[in-house]
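Only one protein chain is missing from this complex, and each of the others stays in its spot.
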Amino acid sequence: MILHRRGRTRSYPIAVLLLLLLIASALVPQFFPKNSFLLSVLILANIWAILAMSWDILSGYAGQISFGHSFFFGLGGYTTAFLSVLYGWSPILVIALGGVVAALGGLLIAAPALRLRGPYLSLMTLVAALALDRLLRLLKPEIGIPGAEGAILCIPQCLLTYNTALKYYYSLGLMILIAGALYTLARSRIGLAFEAIRDDEEAAQAAGINTAKYKTLAFAISGFVAGVSGAFYVYHIGSASPSSLLDLEHSIEVIVAAVLGGMGTIIGPIFGAYFLVLVREYLRFLGGWRFFVLFAVALLVLFFVPRGVLPELRLKLRQWLQSGSGQRRNQKV
Amino acid sequence: MLILGFLISSLYALVAVGFTMIFGVAGVLNLAHGAFVMVGAYLAIWAFVILKWSLPVAFAFAILGVAVIAPLVYRVLIRPIENRTVTVFLATLLLAVLLEQVIILFFSAKPRTDLPPFIQGGFVLWGTSIPYNRLLAGVVALVVIGLLWAFVTRTKTGKAILALSMDRRGAALVGIASHRITLWVWAISGALAAIAGLFITSFLGIQPFEERVSLVIAFSTVVLGGLGSIPGSLWAAFIIGYAETIAQAFAPEARGLASLVILLIVLTIRPQGLFGRAAT
Partner (left out) sequence: MTMKSKTNTIGPILVLDRLTKSFGGLHAVSELSFDVRDGEILGFIGPNGAGKTTVFNLITGVYRPTRGRVLFQGQDISGWPPYRVVNAGIARTFQIPRPFRHKTVDQNVEISTLPNEIFTRYPSRRERRERVLQCCTRTGLCEVCGQDPSQCHDVSSCACRREFPNTLPHAGLRKLEVAKALATEPALLLLDEPFAGLTVAEVEELSELLRDLQREGRTLVIVDHNMRGLMKLVERVVVIHFGTKLAEGAPGEVAQNPVVQEAYLAGSGAGDETA
């Protein structure tokens, strides 16, 4: 009997756990009304969770490992900064447009990326992010911050609200909305096509799948979601600059988050992102050690728990539950 | 400029050849290769500045150090997960950022310029001043590459390396012990990276995040030359080296951009590189 290799059985314990966590996160501002640092950190965690999920749909599901996800993050962020400063449109519209521009960026990358596989593709995405960084530094807009290369200050135009608790709820709502949408997508026939491409592209073609089309779609969707996270980030910090949006660090951090939580699970990277941001922001007293710890933990997880923590946890939980019911069943058989 | 470009190019070639060897022989795209360059430089700084060893000893220590660390990385980290390509790919990336953090913890993130040139002074040729140190770097790089070539084509171990990079299964059939050879390749690749790191540091100084620049340059060079092709990466190193030198002469802020542009063009038009075999 193969217990550890069960197929698609629903995992209620995890669902219950998620629901409890959801309620807990909704209540955070009630319990810590004065702790705006905590709320601010959690807002960041939500933004990073969105970014990590967007990475997961492209890299964890469609198997197109992106090393330059800050490209989409930056496109979304800059679009937001420009639009809010120049036109002062409503945040919802601006954030959506940030996503759209990043999705277009995804299509732009997809064009050459369709011809590339494996490491070449990863390199291509990395290069796109580096090139956008260089390009934006050459930009010297009148609306920019004097002296800072390519930076745009958009306070007060791109300020959602002064109420941090409210902003936290916005970020939480957005994160959950996107998590739901991506999770549904991942479990749909489109997600299945993505996974086929990830597991064996040639076999997917032999199964009649238009891999070019699905890969392009993955780039566009991932770009859109990452763009939305970048847009929200700009609303959170009130400015856009190459160093805050296009830092290579972001691209590495989303990979770390996804590896920790579990690639190809959508929900896993949320936990990875929360862990990452909480460690990064709360262990500041450790200085550089906190990054050392983060990367070391990620490396260990990759090595010993290659599927990621969430899938492993789910497995352990199910085994534990089944060891009870399993004994009963064995007696019957 | 012609000569300076040549000298820089030969250092790029050192980095790129090591990178491509690991890919060709072990099938691993080692994203920690840039970090090896950096670790070499910092080992030398540690030995020279803090332990106060003499410069040649410090250099030798650094080269040997990386030549030991690199195969260790393979043995401990890569080999157990060898046949999971994506995992290896991500593992080397994480190792690279982890090494960065280690260096930052020990040396801080500030640039270090206290590794002196190996030899002082210089001369002027056709209106360009050429420090002896750079000349030495170029000569050393060329000699090392020459030695490597001799090693690969003349000695038994070297031939085994070449055979492995051409066809893993075929090599196994004729009885080449691939794991032992792979350890050798990692050691050589690490040593080459360290040598390049030492010279780059002695002209330009180094900081922990510099490894990413090295990595991008190595990566672009190797892709341009065709992954896994040693002669290809030599040619490509010179193309990229000159492109960088020329770009820097005209627009200093464009450093790093030239190789990116070349890379984008190559990736789009001829993904298998100039000398690579078409992927099937």
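A and B label the chains in the order they appear, each numbered from 1.
Criterion: contacts are C-beta pairs under 8 Å (C-beta built on N, C-alpha and C of every residue); 3 or more make two chains touch, one makes a residue touch a chain.
These numbers were taken from a predicted model, which means no experiment stands behind them.
Note on the undisplayed chain: of the listed residues A:L20, A:I155, A:L192 or A:L321, the one touching it is A:L192. Residue in contact with the omitted chain (choice from A:G98, A:G150, A:G230 or A:G264): A:G264.
Touch with the chain omitted from the figure is made, among A:L86, A:L138, A:L166 or A:A203, by A:A203.
In the full complex, subunit A contacts the hidden chain through residues 2, 5-9, 189-190, 192-193, 195-196, 198-200, 202-213, 217, 264.
By our rule, only the chains that are shown with their structure count from here on.
The distance from the centre of subunit A to the centre of subunit B, with each centre set as the mean of the Cα atoms, comes to 32 Å. Put simply, subunit A touches subunit B in their complex at residues 63, 65, 67, 112, 115-120, 122-124, 126-127, 130-131, 134, 137-138, 248, 252, 255-256, 259, 288-289, 291-292, 295-296, 298-299, 302-303, 306. Contacts from subunit B toward subunit A in the complex involve residues 29, 77, 80-81, 84-87, 89-91, 93-95, 97-98, 101-102, 104-105, 109, 212, 216, 219-220, 223, 227, 253, 256-257, 260-261, 263-264, 267-268, 271, 279.
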